[in-house]
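Got a structure for you, written out below as structure tokens; questions coming shortly.
All protein chains of the complex are present and in place, except for one that has been dropped.
First chain written, first letter: the chains are A and B, and each begins at residue 1.
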Amino acid sequence: MKYYDKLIFELSHPGRSGFSLPNCFEGAGADTQQTRATLGTVRGGTVSCANGGAERSEAVCGCLIPQHLKRESVLDLPEVSEVDVVRHYTNLSQMNFGVDTGFYPLGSCTMKYNPKINEEMAAHPLFTGLHPLQPAETVKGAQEVIDDLDHALAAITGFKHFTFLPCAGAHGELTGLMLIREYHMARGDSARTKVIVPDSAHGTNPASAAVCGLEIVVVKSRPDGLIDVEDLKPLLGPDVAGIMMTNPNTLGLFEKDIKEIAKLVHGCGGLLYYDGANMNALLGAVRPGDMGFDVLHLNLHKTFSTPHGGGGPGSGPVGVAESLLPYLGIPKVSGFHGNFGVMMRAYAYILMLGRENVKNAGPYAVLAANYIKESLKDAYKLPIPTVCKHEFVYDGLINDGGHDDVPGATTLDIAKRLLDYGFHAPTIYFPLLFHQALMVEPTETESKETLDAFIDVMHKIAEEAAKDPEILHGAPHDTPISRPDETTAARNPIVKA
Amino acid sequence: MSKIIEGLLYSESHEWVKVDGDIAIIGVTDFAQSEMGDITYVDLPAEGDEVEKDADFGALESVKASSELYSPVSGTVAAVNEALEDAPELINEDPYANWIIKVNISDTAELDTLLSAADYEKIAK
Partner (left out) sequence: MLERIGVGSVADLYSDVPDEFRYKGEYDLPSAMSEQEVRDHIEALGRKNVQLKVFVGQGAYDHYVPSVIPYITSRSEFLTSYTPYQSEISQGTLRYIFEWQSMVCRLTGMDVSNACMYDGPTAAAEALRMCVASTRKRNKVVMSTRLLPHVQQVVRTYMKYPGIELVAVDDVLAELGPDVAGVLVPSVGKHGGIQDLTGFADKIHEAGALMAVYCDLSTLAVLRTPAEWGADIAVGDGQSLGLPLNYGGPYVGFMACLKDHMRKLPGRIVGQTVDKDGKRCFVLTLQAREQHIRREKATSNICSNESLMALWCTVYLSLMGPEGLRKVNELSSAGAHYLHDRLMATGKFEDFMATRTYLNEFCLKPLCDVAKLQKALLDGGYFAALQLEDGTVTFCVTEKHGKAEIDGLVKIVEEL
């Protein structure tokens, strides 16, 4: 990776351009002239004709927008050639680290390899030209992709059907909560306005609940990291809409008491929401629908290998049990049919793996996570030593090297030092239960050699910290930039060029 | 060891109060600012807003955290420290000199529920 310091605007040169457009109105002269004359009359004196001498199509457009509806300010977009554009973005890409660059043990994000055939299928010209409002009889192939995917996800999760409108996991959470509210409202049970969220939950859970107009009640975790059932009991009542859980939870632990929790929540009239962010661990092992959950979302960009694209697009389909089926079509949460291109990638992924291999993804991911967890517990604090699922959490170094006036190496330091060694950092400072949380999720697509290389580097970093934590405080040293000044960025925001 | 000033009143949510007649001058404690780290923004109410005891009236933001500000007393906002809009770091520099809001106290009895410096010292660690 090398530092490259341009913005596209800084390459701009007046008069240069990188576009190629048809001149589709050659020969339409008489008619368009007619158009102009007709409309000019209709609009009375309000039209102006700034481009009288320009080519016809220009003249038509320029003249047909009355002055008071026209853009006044100059449009300052870059004026660059095609090669300028290609080189600029190629240079930008070389400052980025992706799954294709190296190991990405980012907890809760399931950064598995993204097979390339999926990209090609998503860009298939027999699908990319379809308008979302085309009549059903002209989009039978696209609909079959959605129906097949619905069937596959239902088979894998144990739910009845899915809506594919949500464009991301948090969007799915919101949709799922809307479905829970529809269910209660249809039963005249309008007092259920509270949703229970564990203290270890993803931040999106409480945020989605708030956007859905629900009040959040937090249930505590026990020291072993699981939901405290005794703490849950007094929270349940006629005002509870439901509970949001992820299982395995954000500590990578399977919520063993799920049966009792489901019984208690259902017993008070509430429903169970399954946050599918951690579903990868359960592929081939457990179906959320069998554990008593009523509604779930999946992250196709996690469990089903669609690329993260620097933050999206994702897809967060929501599945429901029988009881919520009547409401599935009600919340219209995005414009058309959801992110079809992302669905196509997930579909191709499932087709490639097939029933023989989908079931191996979870166990292999869990194997990789436990292997790392056990390999590094001599150097990193492991607050919860029991068997984990797809991910686990360390709480900083056992020996952080701090002495006298020299502060020890923190989780942030470890994360930054990893970048020097060619690995992406784990998720840090989440979940909030531990001060120095370092959350590692390897996924099933990494070989033993890759896992061993990561383990070696993590050991090496621990040794560096013990010897001289300053090396870590100053990290990263070998990346295109060193640590940025985030305080100044937030105090005096510069958010556009 | 964070600084605590004798003679001020304190809340469990780490605000300090200086009473000046009917007016409560409110800021955050040294402990609060050191827990937050570099403060990047102070979300302030407007003059004339009603505040309620123990309800949030604004927030402190740092790069990686946000903390609600809870009013130790009920009343009407009489003034806000506008200097904090452009220089939130003033709170890091001296949290006691740089007050956040002044409130016209509606119920002086509420002051009795606040902590003394000695009592606050027990929880600020």
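The working rule: a residue touches a chain if its C-beta (ideal position, glycine included) is under 8 Å from a C-beta of that chain, and two chains touch if they have at least 3 such contacts.
Please read these numbers as outputs of a predicted model, since none were measured by experiment.
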Residue, one of A:331, A:401 or A:469, that touches the chain absent here: A:331
Chain not shown: contacting residue from A:242, A:284 or A:317: A:284
Chain not shown, touching residues in chain B: 40-41, 43, 46, 49, 59, 61-66, 68
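As a convention for this text, only the chains that are shown with their structure count from here on.
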Parts of chain A lying in touch with chain B, wherever the complex brings them together: 429, 486-487, 490-491
Parts of chain B lying in touch with chain A, wherever the complex brings them together: 38, 40-41, 61-64, 88-89
